[in-house]
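I have a structure I would like to understand better, so I am pasting it below and will then ask my questions one at a time.
Heads up, one of the protein chains got dropped from this complex, but the rest are sitting where they should.
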Amino acid sequence: MIERALCEALLERLFPINRSLTGPGVRQTLEVLSEVVGLTLHEVPSGTVCYDWTVPPEWSIRDGWIRSEGGDTIVSYRESNLHVVGYSVPVSGYFSYDDLVPHLHTLPARPEAIPYRTSYYRRDWGFCLSHSAFLRLDPQATYQVLIDSTLDPSGSLTMADAHLKGSTGREYILSTYCCHPSLANDNLSGLICSVLLFRRLAALPAVQHSYRLIVVPETIGAIAYLYRFRDIMKQVDGGYVITTTAGPDRPGYKESYLGNHEVDVAARLALGDDHIPYSFAPSGSDERQFGSPGFRIPTGTITRSKYYEYQQYHTSEDDLSFISVDRLLQSLDTYWRAIGFLEANVTYFRREDHCEFQLGKYGLYPDVGGLLHQGFGDRTTVGTAWPVDFDQDQLTEAFAWLMHACDGDTSLLDIGQRSGLSPRLLAYAAEQMQMNELLDAT
Amino acid sequence: MIERALCEALLERLFPINRSLTGPGVRQTLEVLSEVVGLTLHEVPSGTVCYDWTVPPEWSIRDGWIRSEGGDTIVSYRESNLHVVGYSVPVSGYFSYDDLVPHLHTLPARPEAIPYRTSYYRRDWGFCLSHSAFLRLDPQATYQVLIDSTLDPSGSLTMADAHLKGSTGREYILSTYCCHPSLANDNLSGLICSVLLFRRLAALPAVQHSYRLIVVPETIGAIAYLYRFRDIMKQVDGGYVITTTAGPDRPGYKESYLGNHEVDVAARLALGDDHIPYSFAPSGSDERQFGSPGFRIPTGTITRSKYYEYQQYHTSEDDLSFISVDRLLQSLDTYWRAIGFLEANVTYFRREDHCEFQLGKYGLYPDVGGLLHQGFGDRTTVGTAWPVDFDQDQLTEAFAWLMHACDGDTSLLDIGQRSGLSPRLLAYAAEQMQMNELLDAT
Partner (left out) sequence: MIERALCEALLERLFPINRSLTGPGVRQTLEVLSEVVGLTLHEVPSGTVCYDWTVPPEWSIRDGWIRSEGGDTIVSYRESNLHVVGYSVPVSGYFSYDDLVPHLHTLPARPEAIPYRTSYYRRDWGFCLSHSAFLRLDPQATYQVLIDSTLDPSGSLTMADAHLKGSTGREYILSTYCCHPSLANDNLSGLICSVLLFRRLAALPAVQHSYRLIVVPETIGAIAYLYRFRDIMKQVDGGYVITTTAGPDRPGYKESYLGNHEVDVAARLALGDDHIPYSFAPSGSDERQFGSPGFRIPTGTITRSKYYEYQQYHTSEDDLSFISVDRLLQSLDTYWRAIGFLEANVTYFRREDHCEFQLGKYGLYPDVGGLLHQGFGDRTTVGTAWPVDFDQDQLTEAFAWLMHACDGDTSLLDIGQRSGLSPRLLAYAAEQMQMNELLDAT
């Protein structure tokens, strides 16, 4: 319940903020998120070269509008931060209709929606407005235009991260982006899902693997992060790029560039069969940077109404009414289950690898022969973060698979895929065997 | 006919014997089987440690019954050896109904069937009886109970094997288990099928590969055998665990843990498409030991009414009326065809590996060009143990595939899978080419 309340509060506080690649809106957003998980902020000065890219000047905007000759406000930044093209340079003056039009962006196909547009790397200015408002403009008229913005070459780009240290050598990233203004599914839903997910992880007594939460502006932020932390990031094993988690469509999964990496297996187990599969493509979000040849970090994305796939995408109609807290929390639970399967993904070897163990000696086998494969035994539930429910037959089956497969090369996710057993049950069974000094983790 | 008569006689003589992990019933069974194939017996003393296991005391039983106060015999070992739980410790005395019940095993779902139960590794005693007989017991009555058994720590476990030496370095095991009392499909049918199969092999003038018949009590016997002959067994290439061969259901095949090993390919070729496929699982029989990481011997199982899959399994209803000699002999023929494909599975290389051979020079090709691929030529049958029937087109196709594929790495089973030709036809064609010094076996 407290998580749901937190989710609702975050949506309300963060939606109105004008985020962009850089600027006060990003910092304000990260401050709010820092109340949920302990974030470390990193400032990257404008002008810093990161591989093929240069961090742009810091953008801030105070106001922006178009007014008619009569002084009526036609569009206003204060009404919707989508109205001003992201990274618009300052402008102030009077424009004829013909001179103004090249600076206007509309979506004729969705006439009431304000589109979301940016011009990060080409100095320009512009306004986005609904096509119906555009049609009401008078071609004979002159318009007064103001964009009160700053592009500060002495500014910086702000990144944030948090880290949890596990006991295995494996590390997974949970990455999201904080550069979109008042757009709910893409990507306020991803921001909130990410911090709530990391909050759950941080509340565990211990984690098997290490986890790194990364909150950055899309593309340039991910690139700057990879550049600054390149030695660390080259050691990362995989992860998820968390975005568009709360729209009305069925759950979906965009696979990593490997397609069958452990992050993919875990996500599909968490989702079950009934989800929309999306093949990998080097489009979308920061999987483009993480998966690039120099890093090759496989990342997947669990979504509800994936970017590109809904009509309201990148318009003012991707607002709080488009998403729901229920769906955001369902996506959170799905990610949580996926991480549970990654946590289960230990690789064991048998101390003595010839024949089966005599499990009865260790109290791991029913005493009377001939009972198995008849669904016997009460059902038991073990585990708190990721509970698993099983009967004695299934546990015995798990022991049998572990004895067969634990050769030091085959992980519990591998064994789960082969056997059809839950990796969480296998993990529980493996712990029982490890306590009896039958198995060891590699 | 003599094989059928032998099968019938073995069923009749062996069914009544009370077999268990150890004891006189096992030895008596192996003596009878020794009349069919020359078996070598190995005694493993009770108390011998084999990996994680210890060979249990030798169990023998002379009598066992429950009598009413009035002296009526309610269950009697002499009526069915299933009535006494296997490895029951001796007991003699009077028991109230309430004290007796924890020692009784019934199957409410099959009220007329006596279940089969054992307690090998926990000292206990018990009786198995039909649920309907159980319901007739008087909760107010006292019962006299006798189990006249011995658990001899100076006894031994008896194993048997036989070996045929082939000319290649490859060895296959044919393994079965002799520890089940009067149960027909599981596993008297497997015992008899195994020895008849090995008898056929032993009657051949020569075999390509080596074959090892292994007759042992399930689990502990297989483990003791693997332990004693571990150096030999680590060299074994694969094999079959022969069990449940004569029930009323369709033929089935449980694949080896590899799934596509030569023993699997051969078995599937022998069965044809119309059979029940069973995925590998580390349950069932001694594939659990053979396939364990320290040995990794892939074994499959060709069955009729596979263990676990029929209602009569491990009950008194798995009797001689449940099985049939016809089906047992059909399973025998299927195993025989499978072994025929393994025998065909030689790997050849070409002495001169550039271009095709001029087959006409060797009399291996029709003289007049333009005739091929029109189904010409009379049909011919070659081979006695595993006859193969083909026409000239198919033989020419076999030569062509051999010339293309014999690179020293590709076996005739591989070529058979690729080409769709029978490995037996390929073997015949390869022998023709070898006689002409075109091919050599690796």
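When the chains are written out, they are named A and B in that same order, and each has its own residue count from 1.
By our rule, a residue touches a chain if its C-beta (ideal position, glycine included) is under 8 Å from a C-beta of that chain, and two chains touch if they have at least 3 such contacts.
No experiment lies behind these values; they were computed from the predicted model shown.
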| item | value |
| --- | --- |
| Contact with the hidden chain (one of A:Q28, A:T168 or A:T219) | A:T219 |
| Among B:D138, B:E356 or B:D389, the residue in touch with the chain that has been omitted | B:E356 |
| Option from A:F295, A:W336, A:F349 or A:Y362 whose C-beta touches the chain left out | A:F295 |
| Full-complex contact with the absent chain, from A:Y116, A:Y143 or A:Y348 | A:Y116 |
| Chain B residues touching the omitted chain (full complex) | 350, 352-358, 360-361, 367-370, 372-373, 397, 400-401, 403-407, 419 |
| Residues in chain A touching the chain absent from view | 50-54, 85-86, 105, 115-122, 124, 219, 222-223, 226-227, 230, 257, 281-283, 288-289, 291-295, 308, 314 |
